[in-house]
Every structure is written in C-alpha cells, then in structure tokens.
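Removed: one protein chain of the complex. Kept in place: all other protein chains.
Showing chain A:
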Amino acid sequence: MQAFLKGGTSGPSKDKAVSSDSSSSSKAKIIPWVEKYRPKTVEDVAHQDEVVAVLKKSLEGSDLPNLLFYGPPGTGKTSTILAAARQLFGPELYRERVLELNASDERGISVIREKVKKFAQLTAGRARPDGKPCPPFKIIVLDEADSMTKDAQSALRRTMERETKTTRFCLICNYVSRIIEPITSRCAKFRFKPLDDDILTSRLKAICEGEGVDIDDKAVATVLKSSEGDMRKAIMFLQSASRLCGKDSTVSSDIILDIAGVVPGERLEQLIATCSSDSYEDLDVAIREVIMDGFAASQVLSQLHDNIVINESLSDKQKSIICEKMAEVDKSLMDGADEYLQLMALFSTIMTQICHGN
C-alpha cells in the first residue's frame, strides 16, 4: 500500500498533466499555476458534484457509462477525465488504456474509423501491473468534440455502438448543441457549471497561501467578477497580478482590472452619458477613442449589458429594444463585422431611446 501511494497517481502524473513528453521534475517548479493546480484526483475537482459522484463509484468498481461533458471554458472538464483515468489505471497502464484525441489531432472520418477502431479492439484485462484491480475497458477521450464534423460524429456513433464491451468514450465540448443527437443520447451528460464565488474564493486563497501571495479582499472580489466562473482565468489573473506586483507588495484590485482588459467603470458611464447628449459628433469621438484604446467591442458589450439591465432611468420597453440590438451586434461581431460600425449602431440605438424613445 505504501509503495502504491508513493509510486502511484500523484507523483509522475504531475508531469504528464503538463506534457506527454517532458519528464524532468525540476521543470515542474516553473510551470504556470494553472497547470500546477490542475486537480490530480477526482476528489480535487471543485463544484462538479454530480460527475464526481459517478466517477467515484466507478473508482470503487462499478461500471462507467459513456460520458459527455459540456460547459464553458475553465470549469474542469478536461482535468476531471484525466484525473479519473489516471486513478482508474495508474501510471503504468495509462498509456495503454487511454487514448486522447483533441481538435489539434487529425479526426476526420478515416481516423475515427481506423485509429479509434484499432484502439478499441485491443483487449483489456482486469488487473494492473501493481496487482490492484482495474476496470476491463479502455477510455477514449475526445476533447473539443464540438469541432468534429457531422460526418466524423456519425462514424463515431457506429464505433461507439460496436465497441461497448471494451471501450468507454468521453466526449468533451463547450457547446453541446454541436453534438449530434444520436451521440448525446448514448452518453450520460454532465453539465459543468461555472464555479461559484465561494468555491473560487477558497481555492484562490489556498493558492495564495501556497505561493505566498498577499491579496486584499477587494482584489479577490475583482478576480471573481472578471473571471465569470472560469477557474483557469481566475488563476491566470492571480498569477500574472502577483508577478506584476513583485513579491513584497499586495495584489490590488486595479491591477486585476487592468490585466482582465475590463473597461473602467467611469469610461462606460461616460459613454452612456454621451448618449444623453443627443450629439452624434460626440458619440463618434467617444467610440473612436474606445477603439483606439484597444478595448474589444465584445468586452464593451458584455459590460454594457450588465449596466443597461439594472439601469433605472430606462423603461422596460426601452431596455428590451436596446437588448435586442445588443444581441444583433453580438452576433455580427462574432461573424467578423467591423467593431466601430457595430458599436456606433448600438450606441445610436441607446441614444435614440434615451433622447427620443417616449
């Protein structure tokens, strides 16, 4: 037992989590915190209780369904399955039993048919080299499955059906709507929720303690607000801010705001105030400035939305007109439309509503 703990999951897996081909442990010191604090075990995964419960059962020996993880970035999808696989199979069997294919690998139909099929057909025993029992199947992880073509997904569906005895699939994606129905219906679906503030706070505090970072409560609150439940972002903000401050000073809220690319509150207020002036010339100047200062239109949009929704000087009807325009602008921006024109269109809608809407 002692030997297992020592040679087992947590030691070598640390490096593997970072890269499949680096092995020197002296490098582990300077890996970014996002990787350093990637959950090593299923229990380590915060906030995703349902899936953790299912995986824990399978660690205790019960069967595992095919899995589909979906949810926004930085909520633990990839970490969860990698940790589970490592715990199930241990470090020696990991390579033999787990196939990870992500969007950067070739995943056309032919690959799904051949590589996946070949891997799935290998037989799998019930014991690990260290004598511990392990489940008699292999796991194929298809990360970023939402970028697979429909054809490749259909091919996958047939493979999934054929290999149920020996192989479990775990599909991971941000947008579940991009996965075809025959596949979603064959998987146990788990939605990964954005992490809530309490959990993020306690994790961040723990990291601060581990790394000797001084941070005030206001700055923590700012990290939470600007990372929107994305733990990866939160950790990244924290680390960068602590680097920028240096060892001896306290991480402040302003630094976080700067790193996060947030449009300063006064700036946004000022834009809205310009709308009440009913002057196109002023609006034009203000928007050009925002763009020249490098703020992304999508960022302006998301902050503006928060503001408009709770803005008390606007009637419900005005809000709904503005929000509808926002949706249109958001879509257009995603399609590659020009930022200046889209922002002008949006803010002139607000101007019309404020100055002439009933």
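Quick notes
The criterion applied here is as follows: a contact is a pair of C-beta atoms (placed from the backbone, for glycine too) under 8 Å apart; a residue touches a chain by one contact, two chains touch by 3 or more; residues count from 1.
The definition used in the following text is that contacts and distances are computed from a predicted model.
With the options "DNA primase", "Geranylgeranyl transferase type-2 subunit alpha", "Replication factor C subunit 3" or "thioredoxin-disulfide reductase (NADPH)" in hand, the undepicted chain maps to the protein name "Replication factor C subunit 3" (source: UniProt).
Although one chain is not drawn, the whole complex shows that of A:D63, A:D278 or A:E324 it is A:D278 that touches it.
The chain omitted from view is touched by exactly one of A:T41, A:S154 or A:N174, namely A:N174.
Although one chain is not displayed, its contacts with chain A can still be listed: residues 15, 18-22, 27, 30-33, 35, 72-74, 78, 102-106, 108, 143-144, 146-147, 174, 230, 232-233, 236, 239-240, 243-244, 246, 259-261, 278, 280, 284, 291-299, 329, 332-342, 344-345, 348-349, 351-352, 356.
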